[in-house]
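One protein chain is absent from this view; the other protein chains keep their places.
Up next, chain A:
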Amino acid sequence: MTASAAVSATANTTRAARRPAGQRHRGMPRWLWHALVVIVVLIIVYPVVWMLGTSFKPAAEVVSSTRPWPVSPTLHNYPQGWTGNPGVTFGRFFLNSAIVSIAAVVGNLFACSLAAFAFARLRFRARRFLFPIVVVTLLLPYHVLIVPQYAIFKDLGWVNTFWPLIVPKFLATDAFFIFLMVQFMRGIPHELDEAAKLDGCGPYRTYWHIVLPLARPALITSAIFTFIWTWNDFFSQLIYLNDTSKFTAPVGLSLFVDQAGFSSYGPMMAMAVLSVVPVFLFFLAFQRLLVEGVATSGLKG
């Protein structure tokens, strides 16, 4: 999956950095390599450039011109998008998204790491049986889960609050991250636990003082992906939030799509640009930690 790809990609960069420069791509001329990379980057970046360009285009230009950059740029889309919905600004949507996403990150880091620690380090009855069950929940499509979940949260009176979006994260329901952390924790030498045990640490202190610090790369990966996925999650936020004042950024963005398939593309793209910024910053800030984590983890010497 994407998360593990990111981990291995970082590992590759670290490894590559140790290699002498110039030997990276034997047998392929450097310019060819660069040309290929540039082409691929252009293809990948094109939608982002289009989004950015469209956010500065006046309404008439959005549909009529195919070029990604605006001919007569305007800043008008930004204030228009910000105040586009009656009675609530886009700032409110961002705030709501931030609350939900940050709470989800905290919840996932806490609950998934605790669950993963149990599966990776503790011996308890039915462990071999329970872990596969956790992993199998990954195979359940969201559409199957949503109605029973909705019924439960409705009975709890939590519909139209943030709780259905946050509380499950504190109950270790994201099996993917549990799996990721279990795999990572299995790689941490058992001798460390044993040494801690000899020094009088119980399971909680071993978790907190030994395993958790060493599992930092896995934690950071989980944090990044939880944040991005929650920030971009549309479906569950749409289902559980009813009041416009409780809407998050993705649900708010969808309001720009009007009923005939005609959309206020300019303001929508302007707000889309703004909603990409936090994800970008979050990734930028944590990516550094991710590299550091890989570089410093494990036993030295």
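Criterion: contacts are C-beta pairs under 8 Å (C-beta built on N, C-alpha and C of every residue); 3 or more make two chains touch, one makes a residue touch a chain; residues count from 1.
The definition used in the following text is that contacts and distances are computed from a predicted model.
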Checklist outcome for this item: Expected UniProt protein name for the omitted chain (select from "Heme exporter protein A", "Sugar ABC transporter substrate-binding protein", "Probable cytosol aminopeptidase" or "FAD-dependent oxidoreductase") would be "Sugar ABC transporter substrate-binding protein"
Item to check | From A:P70, A:G84, A:P168 or A:G266, residue that would touch the chain that is not displayed | outcome: A:G84
Next on the checklist: From the list A:L75, A:V136, A:V257 or A:L281, pick the residue that touches the absent chain.
Outcome noted: A:V257
Checklist outcome for this item: The one of A:L114, A:V167 or A:I239 in touch with the missing chain is A:I239
Item to check | Residues of chain A in contact with the chain not shown | outcome: 63, 84-86, 141, 143-148, 150-151, 154-155, 159, 234-235, 238-239, 242-244, 251, 254-262
